[in-house]
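A single protein chain has been omitted from the complex, and every remaining protein chain is retained in its original position.
Chain nomenclature is as follows: A and B, assigned in order of appearance, with residue numbering initiated at 1 for each chain independently.
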Amino acid sequence: MTGTIVSVCCGTGCSAQGAGEVLKKFRELLPADNMQVKAVSKMTGCHGFCERGPLVVIRNDAKSIFYQKIKAEDVERIVEKTVLKGEIIEEFLYEDEVSKTKIVEEEQVPFYKYQKRILFENNGRIDPTDIKDYTDLGGYKALEKALGMSPDAIVEEVKTSGLRGRGGGGFPTWRKWDSCRKSQVSDTRYIICNADEGDPGCFQDRSILEGNPHLVIEGMIIGAFAIQSNKGFIYVRAEYPLAVKHLEIALNQAMAKGFLGKNILNSGFDFEIEIVQGAGAFVCGESSALMASIEGRLGEPRVKHIHATDKGLWDKPTALNNVKTWASVTLIIKNGGKWFSSIGTENSKGTMIFSLVGKVRNTGLVEVPMGITLRDLIFKIGGGIIGGKKFKAVQTGGPSGGNIPEKYLDLPVDYEALTEAGSMMGSGGMVVMDEDTCMVQVARYFLSFTQEESCGKCTPCREGTYLMLKILDRFIEGKADENDLTELEKISRMVKETSLCGLGKAAPNPVLTTLKYFRDEYLAHIKGICPAKVCPALIKYEILEKECTGCTLCAKNCPQDAITGEKKKPHVIVQGKCIKCGICLEVCNFGAVTKI
Amino acid sequence: MTNLIRVLQDIQRECGYLKREKLEEVSHRLDIPMSRIYSVATFYKSFSLVPPAKHKIMVCMGTACYVRGAPRIVERITQVLGINPGDSTKDGNFKLETVNCIGACALGPLVMIDDDYHGKMTPQKIVKVLEKYK
Partner (left out) sequence: MIGITIDGKKVETEKDRTILEAALENGFDIPHLCWHPSLEPYASCRVCLVEVEKKGWKTLTTSCTYPVSEGLIIFTDSEKVVSARKVVISQLFSLAPEAEEIKKLARKYGAADVSRVAGKEPDNCIRCGLCIRVCKELIGREAIGFVNRGRARIPETPFLDENPACMACGACAYLCPTGRIKVKDGKAREIEVWHKKEELAACNKCGEKYASLKQVEEAKKKIKNDKLNEILNLCPACRKQRITENFKNTGGIDV
C-alpha cells in the first residue's frame, strides 16, 4: 500500500502517559474515510521503548520515522509537517546520549538496532483489535500449514527448533508436548497458556497479549492440533484488563474467521479457547497451583513427581506453556524449526524478551537473540547507567532469580550460563542496579515479595522465609552479628531444599546470591555501615554549612519539622527528629544536603 | 463445571466486595460448603470481604518503582492519612494498598488512585495529589 501509516503505541505504559489523547487527535485530523490524504492512524500495541512514550511511528514505503514523548498538542504539527509533507520535526526525534546526534529511523535507534525482534516484530505495526491487520501480514498461514502436517511432523519441527519453555523452566517444549500426547491416562487433553506474569518488573507477556494476541492464539491452535487437544485455557492475571479485553476481541474474531471452533479450516479438528482470570495470587503462576485455580480451588501447589502431562487439569494430560513459548511456536511453523535454531546459542535457541528496568537509561522491553552478553544488553541497548553512575549488579529472573555482579557482565545470556552464575533466566526480568543500591535491601525486597505470596502450605516456605526476613531486618537496622549471618545462610539453604514448590525453592535465591557476591556488604552492615548509604538506621543527613543559602525550602518540606534555621542563614537538621526520608536532599537546589 | 472463583469474581465485580449474604446464597445454591467458599475468598487477594473505600490508592512496589523510592511514598501516605497498607481511613474515603507491578515501569514511582495514573511520584507530590481526592 502506498500511503502513510501512523502507528500510535497504546500499550499500558504509553496509555498511562496520554497516548489515548494522542490517538484521538490523530483520528480527528486523519479521518479513516478521508480521500485526499493517503494516511491513516492506527492504534498499536506496546512498542517496547516505554521510557520514551508516548511513541508515534510514521511509516511509508520509504522509511519509518520514530517520534518520542508525543503529547496531544504536538499532533497537529506532526500531521501538517511530517505526515503530509514528509518533513522531520527535530525536537521529537530520539537523541543519542553519547554522540548527541538525532536519529530518524526507528531501526537505527540504538534501543531497537541491537535487538532481534521476531516475536515483537509486528507489535508496532498492527491494530491488535483488527484481525485483518494480522492476516494481512501473513497471520494464520502457519496454522494452515500445520493443519496439513501430521502431529508427529509438528512435534519434530518444534524439536528441531530447540525451543525451551520461556516461563522460566527452560524445559524442551517438544518433550512436554510428546509426553502429553502419548499419555495413556485419557484421550481428553488440555493445553494452557500461562499468562500469570507475576514477577514484579516483568511485562513482556502483557505486551504481547495486548499488542499481538493472535500470535499466541495461533501457536496454541497449532500446539493443540499436535497434541490432539480440543480445549485450551489462557490464564491471565486479573491485573491485566487491557490484555484480557484484546484477547476476548481476538478470540471472537478468530472464531468468526474459522480459525477456532469446530472443523477449523475444514480440517475436521475442533478446538476452543477459554479465558480464565487470576484472582491475585503470584503462586498461581506455578503450574500445579494455576491448574488448581482453574478448577476453582485454592492455589496450593502439589508435589512435582506427579506430572501434569499425565495428570494435570482435572487429572487429565495437560501441556502448560508460557505466552512467549506459544508465540514462538507460530514463528517456528511459519519459518521452520531450522530457522529458529539458527538464532541463539548451542543449547538456548531463539530469542528472549527481557524487561530491562531499573537504573538504566533506556528502560523497556527488549527482544534479543540468546547469547547476547549482559554488557551489550545493559550498555548498548540499555544505554548504560542513568546519571553516569557505576553499575553494581543485575537481577535476572525476578524474585526467584539472583543478582549478578560486574565480573559476569560478559556472560552470554542463556539458560545454562545464568544458572551457573547462581541466577536463572526466569521469565525475563532484568533489573539493573547501581552503586546507590544496597544489596541487603535488594535481597530483603525480593524476599518480602515471595514471603507475602507464599501460599502457606509447607513449613519451610511459610516459616523459613519469614525468619530470613527478620534476620535481614536486623542487618538493615544495624543490629546483626556473625551468628545472624550463619543462621541466614543455613535457613536459606534449607528453605531451598525442603520447600514443596518452586516458589519456596527459589525464594532464597536473591539472599544466597547476594551472600555469595556481596558478602562484604553484609559484613559492613554488621559493623553498622551501609556502603550504598541507603539503610535509614545507618545513615545521616546533614546540611553543608558552606553551601546552604538559608532559602528555607528544606525546612518547609520536612515532614517532621526537623530542620531549624533562620532565613538566609545556614540550616541544621535535628538528628533526633530526622526520619531519613530524603525529601530535603530532593528539594535542595544548592546541593547543600548530603548523606553520610 | 461451575468455577467457584469465577462466581466470586462476578460478585466482587458487582458488589465491590463479597457480601456475606451473597456467599451464603452461593453455598446454598451451588451446594458448596461455606468453609470452602470462605477459604477461597480469603486466599486470593483480589477479593475483599469488607465494603470498598471511596478511593483506592495503589502504590506500585514493583522492582523498578521500588528502586526509585516507592517505599518512601508509602511512608508519607501513612503519615498523612494515618493508615497502613491494607487499611482504610476511618471516614471510608481512602484505602491504601501496595501492589506488585502495574507494568508501567518507565513511569516509576507510580501511584494509581482509582483509574488515574500518577507517574514519577515523590513523597512531596503525593500530598498534593491526595488533596484532589478529599
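Basically, contacts are C-beta pairs under 8 Å (C-beta built on N, C-alpha and C of every residue); 3 or more make two chains touch, one makes a residue touch a chain.
Being a predicted model, the structure only gives us computed values, none of them experimental.
Visitor: Kindly state which of the options A:E21, A:E463, A:E477 or A:E586 is in contact with the chain not pictured.
Guide: Considering the complete complex, A:E463 is the one touching the chain left out.
Visitor: Please pick, from A:I471, A:L485 or A:C581, the residue that touches the omitted chain in the full complex.
Guide: Answer from the full complex: A:I471 touches the omitted chain.
Visitor: For a quick check of understanding: of A:E95, A:E435 or A:E497, which residue touches the chain that isn't displayed?
Guide: Residue touching the absent chain, from the options given: A:E497.
Visitor: Tell me, which residues in chain A touch the chain that this view leaves out?
Guide: Touch set of chain A with respect to the missing chain: 281, 298, 303, 305, 451-460, 462-464, 466-467, 470-471, 474, 484, 487, 490-491, 494, 497-500.
Visitor: Given the full complex, what residues of chain B touch the hidden partner chain?
Guide: These residues touch the chain not displayed: 20, 33-39, 42-43, 45.
Definition applied: only the chains that are shown with their structure count from here on.
Visitor: Quick one: which bits of chain B touch chain A in the complex? Just the residue numbers, please.
Guide: By the definition above, chain B touches chain A via 1-6, 8-9, 39-40, 43-47, 61-64, 66-67, 69, 72, 75-76, 79, 99-107, 110, 117, 119, 122-124.
Visitor: Looking at the complex, which residues from chain A come into contact with chain B?
Guide: Per the stated touch rule, the residues are 12-13, 16-17, 50-53, 198-203, 206, 238-240, 276-282, 293-299, 314, 355, 357-359, 363-364, 395, 429, 431, 433, 437, 445, 449, 455, 557, 559, 579, 581-583, 586-587.
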